[in-house]
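Report on the structure given below.
Missing here is one protein chain; the remaining ones are kept as they sit in the complex.
Right, subunit A next:
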Amino acid sequence: MTSTIEAPRSPYSRAPRSRGVNWEKWGWIYMRVSGVVLVVLIFGHLFVNLMVGEGVSALNFAFVAGKLTTPFWMVWDVLMLWLALIHGGNGMRTLVNDYATQRLTRGILKSAILAAVVILIVLGTLVVFTFDPCPAGSPADLLPSFCSAI
């Protein structure tokens, strides 16, 4: 069987799509828009958590509690959660489309990616917005200092 491979950048030979939302186009745009925002959000996240002060060795419950009770960092973290998971999930979808040759394999892998993304977005969003920085019965030395003022 012979097939002709057209020269690169030759005019589109299929009929252009005429109706419906072009989801692949919006996915392409999303990767670029979210990517630019994520560079700022993740570089800021890494700087504050790993570079300021004693970095990774200073991380503990009290540190996270201080951040997750500040509206600025709550918005920062939730934005990062949604943008990064959808960006990563869409990127993994691209790889599955490229490398999985069986239709069933593609379906299973993309369903798994979708499930992971949806479950973790729901879990992460709930954690940020239902967080209790001073859980009852916890030792005071593990809690942020503002808990003793309550």
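FYI, a residue touches a chain if its C-beta (ideal position, glycine included) is under 8 Å from a C-beta of that chain, and two chains touch if they have at least 3 such contacts; residues count from 1.
Definition applied: contacts and distances are computed from a predicted model.
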Determine which name in "DNA 3'-5' helicase", "Branched-chain amino acid ABC transporter permease", "Succinate dehydrogenase, cytochrome b556 subunit" or "Iron complex transport system substrate-binding protein" the UniProt entry assigns to the undisplayed chain of the complex. "Succinate dehydrogenase, cytochrome b556 subunit"
Touch assignment to the omitted chain, from A:Val48, A:Leu85 or A:Ala100, lands on A:Leu85
Could I get the residues of subunit A that touch the absent chain, sorted low to high? 32, 35-36, 38-39, 42-43, 46, 50-51, 54-62, 64-65, 68, 81, 84-85, 88-89, 91-92, 95, 116, 120, 123-124, 126-127, 130-132, 135, 138-139, 142-143
